[in-house]
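For this depiction, one protein chain was excluded, whereas all remaining protein chains were kept in their positions.
Then we have chain A:
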Amino acid sequence: MEKVNFRTQILNGHLQNHRHATSTAAIISASPCVSYVPPEVSEQPFSFDVSSMRKLMDGHNLGERDWLFNLMVQSKLFNPRLRGGKVFVVPDYNHSMEQQREITMKRIEYLLDHGVFKGWLTGKGPEAEMKKFALLEVIEIFDHSLAIKIGVHFFLWGGAIQFFGTKRHHDRWLSATENYLIKGCFAMTELGHGSNVRGIETTATYEANTGEFVINTPCETAQKYWIGGAANHATHTIVFSQLNIDGNNQGVHAFITQIRDENGNVCPNIRIADCGHKIGLNGVDNGRIWFDNVRIPRENLLNSVADVSPDGKYLSAIKDPDQRFAAFLAPLTSGRVTIAASAVYSAKVISIAFTLFPIISGELISSYYCSILHRYLILIFSHQISLAIAIRYALTRRAFSITANGPEVLLLDYPSHQRRLLPLLAKTYAMSFASNYLKLLYVKRSPQLIKTIHVVSSAFKATLTWHNMRTLQECREACGGQGLKTENRIGQLKGEYDVQSTFEGDNNVLMQQVSKALLAEYVAAKKRNKPFKELGLEHINRSCPVIPAQLTSSMLRSTQFQNDIFCLRERDLLNRFAAEVSQYQAQGESKESAFVVSYQVAEDLGKAFSDRAILQIAIEAENNVTDASIKNILGLLRSMYVLVTLEEDAAFLRYGYLSTDNAAAVRKEVAKLCSEIRPQALALVSTFGIPDAFLSPIAFDWVAANSWSTVEN
């Protein structure tokens, strides 16, 4: 009877609409056949307090975040548009590359004028750092280009000065950078060398008679490439070059070089070209730079570790270039740069650096650098944005009736649609905790933590950015045709964020480094017959967990089982990897080539480490919660995260951690969890704290947003 009534209502609507149109012949009235009902109206009331959950997820500086959202929403520069009765701010990606770059720079000026960057380089202490992160995250929710352009200036250019420079550099550049009196960029990557920085070909030769370094691009593959900010705006750059003194190569060093004058004209002996249009991030002016005998004063060498005396003596307490590099990095992690101007360097710092870098080699220079300075930029929010949009849409859009004459079914009421989106939502929760953890690790960094920071940030960077891209694609498809519209953000975000799997360390290279680091721990522990005590590998000291033959629903949801199975996978893969590498070495392969050919296990191991670390962080976050309703939903999400990982990673079946029976039980449980999380879906995306204006029209009244009356005739 209900269905008959429904049908009658719709028909009635058609007739009335028709009558209305003929009688007034004015604007078509807003009573469409399928009307939009806001999910807030149709969904059950939330079972937990959304603002407490937001506090937990965002973690810090909520007031600053909201302030910055306000600043952006209230300025015409951020392209506000009225759609379906709501204002949305989103960059106009239909602008040309030049226009996008121009408006990005104007937005930076606006933020600067309003004091957003105050203290970003001159502020001290963890509080200033957390505030900076919070603000950058908010900027990123608006536009990745804007965040990257700011990130390059403050964290690559500014960070290099801060950490690799000494007092004379700090005094001259930090405050000028914070106020954008100069614009910095960071010239490390070359056409011929990306992740392998030790192989770069740019040279810096010292001339004692003039007291200058002469910088040169000796060949085409040495041109600096992908340098963010170089194509249009940057006035200064950090150049990474091979330092030559009296014909001796002292390894890679960093130099400050001016590339444009205050009027924006390219300096003499510098050639700059554009990297051109990209699949995304067109608000960032990536450029290429050639140096033709560019002369810079001796003082422009960033000399925290090594210096060159006026008469051309290379001054460093450390002879080996790789070890020197290790020391170079030490101040990065001490939180403060305390080294005096010359190359005098305390033996203590050096020895710490040595012991911390048993696995380091020059090829890792960039990833080490980035892991400290820049990798928090993986704190990506596009998976949150896309999930919020796709889930809100799935709660208002219907498709197909499953009974004759019945109403069409909401997308998110289809179990298959739940299976597509809700596991990704659960992963997003786990990964948000992981990135908060990483931030804290960075803020409280110490020499003792550098290895952990490097390994964890490498693993999380790869895992999170891969998850991000996967989520974007799934959400795009889940929104159907609407996902293709630029105004709905998701499709565009794919292009904007794709670069994240590559910059700050190629994901695959990073994961290999994780495996290598784990192997180094393994070798060290076995050789000295000592227990594991770092990187969360302590579980290997205990006896090997046993997985029950018949897993029940409650076992599957227990942290005990979840922890066990992730630890089991990690320890077993680590054993296998060690065995495989040593087998190749026994056959006469070098250590390096043994790594290279063992890539399959290495890849599985990297994943296993990352998943286990993320799970443990999620469990800890859950344990710290006192509110029962929040604890409850976090438990569901954590179970979903683990079980869907068990389902998706073939390693569990391949190596027999799960029996086929147990794998079937896991699959069944995932479906059950989907239906249990479904009623909370709206609340769960509401906690992301992304204001409506930063979502998109299909997340709200998409009928009104597309109605005839909004068409500009």
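Quick note on the criterion: contacts are C-beta pairs under 8 Å (C-beta built on N, C-alpha and C of every residue); 3 or more make two chains touch, one makes a residue touch a chain; residues count from 1.
Rule of thumb we're sticking to: contacts and distances are computed from a predicted model.
Set against the options "Proteasome subunit beta", "Fructose-bisphosphate aldolase", "Myotubularin-related protein 9" or "3-hydroxyisobutyryl-CoA hydrolase", the UniProt name belonging to the omitted chain is "3-hydroxyisobutyryl-CoA hydrolase".
Of the options A:212, A:274 or A:692, the residue whose C-beta touches the omitted chain is A:692.
Chain A meets the missing chain through residues 24, 26-27, 29-30, 35, 37-38, 40-42, 63-64, 66-67, 69-71, 73-75, 84-87, 113-115, 691-693, 701, 704-705, 707, 709.
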